[in-house]
Each structure stands twice: as C-alpha cells, then as structure tokens.
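Here we show just some of the chains, and they stay where they sit in the whole.
Which chain is which? They are A and B, in the order written, and residues in each are numbered from 1.
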Amino acid sequence: MAVFRKQKFNDLGLDTKTPSDGYRSLNKDGTFNVKKLNVPLFERINFFHSLVSMSWWRFFGIIAGCYILVNLLFASFYMAIGVEHLTGIDGITDFDKFLEAFFFSAQTITTLGYGRVAPIGIPANIVAAVESMLGLLSFALATGLMYGRFSKPSARILYSAHAVIAPYQEINGFMFRVVNPQNTQLLEVEINVTLSMKRENSELRNFYLLELERPKVVFFPSTWTIVHPITEGSPLYRLTENEVLEKDAEFIVMIRAFDESFSQTVYSRSSYMATELKWGEKFIYLIQRDKDGISVDVGRIDETEKAALNP
Amino acid sequence: MAVFRKQKFNDLGLDTKTPSDGYRSLNKDGTFNVKKLNVPLFERINFFHSLVSMSWWRFFGIIAGCYILVNLLFASFYMAIGVEHLTGIDGITDFDKFLEAFFFSAQTITTLGYGRVAPIGIPANIVAAVESMLGLLSFALATGLMYGRFSKPSARILYSAHAVIAPYQEINGFMFRVVNPQNTQLLEVEINVTLSMKRENSELRNFYLLELERPKVVFFPSTWTIVHPITEGSPLYRLTENEVLEKDAEFIVMIRAFDESFSQTVYSRSSYMATELKWGEKFIYLIQRDKDGISVDVGRIDETEKAALNP
C-alpha cells in the first residue's frame, strides 16, 4: 500500500547530498559554499546590494572614478561646442582649454557654479542645464548609498572560536558561546542550531535541529552560552569524538534578533566543524563582580578549561 | 434547527465565483486579474507607488519633463518682470531673451548660480529666492524617489516554467521548483500553495490550501523543490490529468522571506495553470559536486525527465 513518510529532518533548505570530505557548507562569515552557474545576468546582479556591501575603499574608488569619467565626458561636450562659449577661459593650448572645460564641468555637476567660467549661448547653456540636473540626481544617489552603507543593520555578534562538549547537569552538552560586543541592545534573540552529519555508508547527509536549553532570550546584554543537552533524543547521544569526526559533523548556527540601534531585525550566522569541537572542556566564567557592578571580560571568550565528562 | 457550518476553504481573499473557462486569477508576475470600477480618484492613486514602480525610462522622462516645464514657467515669470532685472542678458530678440531667462532659471533651480546672469531689484530677487527654495525641495523629492527605486526590496525568485506530477516516495506529488538567483541570502522562507478548482456542475470554485512536505526553510541559498504529497487528504487524490484540466485547476503560490540585502520582508507570487502541469515527469538534479564544492546549474531549472508515476 502507498505510504507517505513525513521526513523529520530539519527544514534547512540545504541539500542532502552535500560533499562529505570535510566540506564546510556555511562559512564563518555567514556565506554559503555554493556557486551558481548560468544565472541570467539581469537576475543575478543586485546593484544596490553590491554597492552597499563592498568595502569603503572600493565604494569611494567607484564614486571618484565616475566623477572623473563624467567630467571628462562633459568637458568633451564643451570642447565640441567650442570653449569660446564659456566666459573666462584663459588657456591657449587645446590641453589647457580641455582642462578648464573639465574644471568648469566639475563646478557645474556639483552645482558649485563659481561663475568665473560661465556658459554663453544656447548650446553651452543646454549642456550646463542638463549637467547640473544630472549632477543633483546622481550625487543624491551616491549620498543615499553612503547613508545606506552607514546605517546598514548587522548583528555584530562574536562567536567563540571553538565549541565544546562539556558536562551539563548530570549529562553532557554541546556548547558554544556568543557575546554582544556593543553597548546597544539586542532584544528577543532567537537561536537555531542545526547539526549536519553523513549517513553511514552513504554520501547523503542528515540534518537535525538541535534542542537547546534556551532557544530564546528576551535580552542579550553581554554573554550567552548556548547549550544543547545530549539527552537520549539527541543525534549526538553516545557518539564518540572519533565518530563525530568520521561523520564529518557541521553545526550550523543562525541567530535572529531585534537590534535597537537600527530598529530592525538582524540575522547572524556561523558554523562549527567537527574539528572545531573540544571534548571535555568547558568555558571559563566571564562575568566579574565588584562593588560597582558587573563586568564581562570579552577578550577571554575563547578560554576553556578541562572538565571531566559525565559517563 | 439552525446550523452553522464553518467553511473549510483556504482563506485566500479571492472570490468563489471567478470565471471558469481557463481564467487565470494570478498572473505570472504576481498581479491579479481584477479590474476595479468607480474607485474615487483620490483613493485609487498612489503616487509614491507609481513613481517607485514605473520603468527607469519613464521615471527619467517625467523628471526631465518637469524640469523643462518648471523652467519654462519661471522663465515666463522673469520675462514678465522684465529681463532688464537680470544682469548679463545679451539677447536682442525676445526669443533669445526668453532662452537666457530659461537658462538662468535652470541655474537657479539647481542652486548652481554661476552669477554671470543674476537678479537685480526686488521682484526678480523674490522669484529667484522662491525658485531656489522650491528647487531644493523638489530635487530632494526626486532624488529620494530615485534612491527609493534603487533600494526597493523585491524577492527575485525564479520559478520553473512548469509544475510536475512526479513519483514521491511510494505515492505521487505535485512539485515545482524555485531558485534564488542572487548571492544574497533569503532567510526563514515560507511558502504557501493554494489550489483553486471548479466545483462539479457549478460555476463556483473551491480553494484548498495544499499541505507541503516543507512549508518553511531556514536558509534558501540555491534551489528548492516544493512538494505537495498527494495523499488521501489531498484535493488532487485520484484525479486524472483530464479531470484536473476540466476542473480548470490553478495553483497559486506565495513565498515570504527575509531578504538580508535589504533587511526587509519580501514577497513573491506566481501561479501554475492546469495546462502548465506535466504528468509523469520529474525535475532533473541541479546540484553538481566537484572538489571545490557545490555548484547549481540555474540555467537548467526547467528541465524534467520521464518518471513513471506510482499507481
């Protein structure tokens, strides 16, 4: 009889046939190791995203390049019309004239308009009128992007370099640690940890959503150790360090929070490979108390110490 | 006795009496086939939406048109005041004078202000002061819109051209495929498929929310085949290809996701008509593995191959 078995794997949106030899699906910076071929150009390119995400050096380089290019173009227009239609041009050689036209163009596109050099006659005036309008529109776009870059929300969460298998109550737990390094608040923080492991004698992989001690916190002012208790229901139950390495485990982490400084929802992603897992260690305590209150030593986020595992 | 039967149809917000002869309610581009009559003008027009959604050519056309129009208007004002109240006007004919006033207006509205031509006396100065203020405000609006267009979030999801009825485990399933063509992330993607079919011997239609193998994924880095398993509870259960055609089925798809490049929630919609359904075919596998990792051949999203259906 026809039977439908509802799959119990975590709905992660990743493929179940990812390569199995130490392949990392999610990079530490939150990008995925997937290339896309034959994507229609128009569909692939997201100008806005590119311009907002690139480095500041590159962004300013592009703006400066466009500024020079557009001024060269308009200088050529003024040359073609004839620089005698610009007042105050003193240059004698064509190169000098071109340079003066270039600077006039720069004064026009920024709407600076000193007026020492100014257009006379219809053609030069038309070009100048067009250029100043385009200048206003394109500088506004550039500055909009600049502000967009500046105000782009991002969850700046620090992850411990390693995860650990440490004693937890009377059993053991998979643990890693995150820190909110800023003084701004992250609110209603939700965390989601998926374990991906090779199936036995197969190139296929299973994905498991790990049950966490606390999947959500209301505030995240400083530090948080995320714990997956390795109970009987856990896919890690009774697995040894070697087995986890052989199964090529990858722990994929996603954090969602409301970032109050940007008034927006932000996401953070990271992953731990089996090789980034320390067995029988636990994280040291980061919070210090003195008479003034509490302080958190963020610099020691990665520090662990030996801790005998429960049997 | 009075009885209240809770309707079990999907709450789609569409009418149950839509036309039944091959009528498509939702277009491939996500718009609905509904015209609205007698809407009060003020309620109907959404200037912001129109200006943000129109093509770039049209948008720039409107801006250029307004720029010319407003300058014509202000040139007329300066002519009415008398061009002798502008310094540096050399024109002799009225047409030449009007052109010079026009270019002066352009220099004023963009706040370029070369000053070769400048207002003298109270009336010309008043007009120029008003024009420069309006210029600042209206160019800012234009450039705000330009940035709004540029940064407008949209879920650029590619849909397979056809859906298929393919074998799924020991039964069959209704399937279609979507691809995220960009390198930016779509997170917490939720999908919703509604089937609309004509009732027997009636012009009315029923709407069913189809149960999906996975209604939600956490990540959507590359490709996803959405599957509705045709179990006994499915409205497609035991229907033949001809019956589905006769019932004039339409599968209406809505996808919601968080687009990380825009830090916003985005929606995508599409639909499949009964005539866009291939029976006994399945989608080919898009993911290729090599030593560098995984790649997805997006260009083959539509490719299917024969696959015998389960009885």
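Definition applied: a contact is a pair of C-beta atoms (placed from the backbone, for glycine too) under 8 Å apart; a residue touches a chain by one contact, two chains touch by 3 or more.
Keep in mind it's a predicted model, so treat the numbers as computed, not measured.
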Checklist entry - Since every chain here shares one sequence and 2 of them are in place, how many copies does the full complex have in this file? => result 4
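By definition in this document, only the chains that are shown with their structure count from here on.
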Item to check | Superposing rotation of chain A relative to chain B, computed on C-alpha atoms, to nearest 5° | outcome: 90
Checklist outcome for this item: Between chain A and chain B, the Cα-mean centres are separated in Å by 26
Checklist entry - Considering the complex alone, what residue numbers of chain B touch chain A? => result 63-64, 67, 71, 90, 99-100, 103, 106-107, 110-116, 139-140, 142-144, 146-147, 150-151, 156, 158, 168-171, 181-185, 187-189, 213-214, 216-222, 224, 229, 231, 258, 260-263, 287, 289, 292-300, 310-311
Checklist entry - Any idea which chain A residues touch chain B in the complex? => result 2-7, 10-15, 17-19, 23, 25, 30-40, 43-44, 46-49, 52-53, 87, 108, 111-115, 118-120, 122, 125-126, 128-129, 132-133, 135-137, 140-141, 144-145, 148, 152-153, 192, 194, 254, 256, 262, 264-267
